[in-house]
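Every protein chain of the complex appears in place save one, which is left out.
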Amino acid sequence: MTIQVERLSKKFRIDQVLNSLSFKLEAGEKMSIVGPSGSGKTTLLRILAGLEIPDQGTILLEEKDVTRLSARQRNIGLVFQQPLLFPHMTVAENIAYGAHMNGKKTESTVKDLLAAINLTEAAAQFPAELSGGQQQRVALARALAIEPEILLLDEPFSSLDPNLRQDMRYWVRDLLDKRGITSIFVTHDREEAMLMGDKIGVFHEGTFQQFATAEEIKLNPRNPFIVEFFDHHMLLNDQQFVHIQDIQFSEPSGPCITYEAELLQTTFRFSERVAHLYVKEFDEKITLPTPDDGLSKHIELYIPKDAVQHFQSDGKCNDEQ
Amino acid sequence: MKRNHLPFYLTAGLLFIAPTLLLLVQSFTAPWRFQRGEGLQFQLNSWSLLFSDPNLWSATIWSLVIGAMVLLINLFIGLTSGKALALYSFRGRTIVESLLLAPILIPVLAVAMGLHLFMIRVGLADTWVGVVLIHLVPTVPYSIKIFHHAYSEVGRPLMEQSQMLGASVIKQFLTIEMPLLRTSIRSVTFLTIVISLSQYAITAIIGGGQVITLPMIFFPFLDTANASVMAAFSVWFAILPLVMYIVVEGLLQLLPYSRKPWRIQT
Partner (left out) sequence: MRLFRNNPWLLLLPALLFLILPSYGLATAILESLRGTDGFTGEHYETLFASDRFTASFLFSIRTAFIATVLSLVAGVLLTRTFSGYLEKNIPRLSVWLPMVFPHLVWGYIIILLFAETGLFSQLLVSLGWIGSTNEFPIWTRDSNGIGIILTYIWKEIPFVILMLFPVYSAIPRSYYDLVETLGGSRWDQFKTVELPRILPVLLEIFLIIFAFTLTAYEVPALLGTTFPEMISVLSYQWFYSGSFEDRPLAFAAMTGTSFLIMLGALAAYLYLNRKRMRAMRGRL
């Protein structure tokens, strides 16, 4: 099912949480929304889910306007940060709940979903008897049991420990692909956003600063905010930036710009040595891969003039519609 | 860590359990005369005397009817306003909350005296309906407090989850709210019935001596009956809340998702 959002706005008192936000998602597409914490991503999801009413704008599901429909009339699944299982119901009852409310037959659905989340034996147990990861899996199964055409996920793994989180990401990704569910995944973790979405909406100040694939964001960041938010580049000024891999420690042939930097520490990332540097000019800390372990405390960074790039547009993200 | 449990059981035993036992034992034995060296003399006369009093039965039934009505209205007001106070933020919430709890502090005697003329005017004086209304004053604030707390514990997200899964308002109430508020419903049942059973003065004022509940016959009994009968009567007072509790518990069992309560508790 396609989802199309047009000029969505929402204000809490003086806080413009959503500012004329628009985007479109094709059936079966997976999208991530990433942004700093407290930027209003959750409000966006709650509006899509029908738990909150926007001040302005429309939400179309497969051409149908659902903006004024309440949550229970929308057939959208929502998985919250916390599992929020009903403590007085067994695992099976929890999963069957939604289908039950809609008067659907549930037995085979519950069985399939229990198998899908690998918890067939836990069917008769109560949520309190499960681990955090198991609970979140049940929550997911419960959301899927109403056969939603769109699934919204609001940082569903953030309360899990890191190892489990990684497993769950792939598992959920597979499940969504298998069932062809259109999904929107909210997170504040850049890596998770790239893992869980074919497209990423970078959310800031009530709108998407850029809505594109991870590749596109790396190649063509749209504005300074994107550059600051991801660590693919170093921002030189309001118009210019440079890719991290183009920054060099030794003076290249040809024209270049030079910056003074202070070495803070060297660590390892993906078995590669990286230097953590403080660049005085921008009052900014950056991290660069370096083959050299004998860097001195004060170093110079060289950027070839032809590596400096300019932002493509005026910095606003409006050409996606 | 090893703990000595004796102090607790001694304290609880003496302070809280002994009085009940005292009443029970006295109700089944003749009035005590230990100072004359007499021991306990078992008897059932007190109970048969108590039960043979026709006033006792009609007072018991009226107490139950009034108590049940007071409870029903308490549940209705408590559940609705508790939900509003716990789950919504709106202007004037703190003021409304204080106003709703304030009747706990206002002397119910003053309220009853003040309402007496009004009750006469609208024809509710000397009727059980009037008594139910006046019994609401000392009970409803507690129910609101209890349900307010309970709804905050359940929290808004769980309700939204149920909403997301397509539950209607009524289904959500029956499948999520009621089962999760079970403990509070029990507390409210107990508290309401006991408070209603405690009211002599306001029942007398509004009921005008026409509505006879158990406290109304307590004082006349005190003048005529011996200690054993009074003890039996006192125990009888405690049985009513228990009866009401069992009825409510039975009704709660009819709710969906009500089985196996012992497994949920841990």
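Quick notes on this one:
Each chain carries a letter (A and B) given by its place in the written order, and its residues are counted from 1.
The rule is short, and it goes like this: a contact is a pair of C-beta atoms (placed from the backbone, for glycine too) under 8 Å apart; a residue touches a chain by one contact, two chains touch by 3 or more.
Not measured: the values here are computed from a predicted model.
Touch with the chain omitted from the figure is made, among B:49, B:129 or B:194, by B:194.
Listed residues B:44, B:61, B:99 or B:246: the one in touch with the omitted chain is B:99. Residue in contact with the omitted chain (choice from B:37, B:54 or B:250): B:37. Across the interface with the omitted chain, chain B contributes residues 3, 7-8, 11-12, 15-17, 19-20, 22-23, 26, 32-35, 37, 76-77, 80-81, 83-85, 87-88, 90, 93, 96, 99-100, 102-115, 117-118, 133-134, 136-137, 140, 144, 163, 168-169, 190-191, 194, 197-201, 205, 215, 218-219, 222, 227, 230-231, 234, 237-238, 241-242.
Here, only the chains that are shown with their structure count from here on.
Across the complex, chain A is touched by residues 157-158, 160-168, 171, 175-176, 179-180, 257-258, 263-264, 266 of chain B. Those residues of chain A that touch chain B in the complex are listed here as 49, 51, 70-72, 75-78, 80, 82, 84, 86-89, 93, 97-98, 101-102, 126, 128, 142-143, 146.
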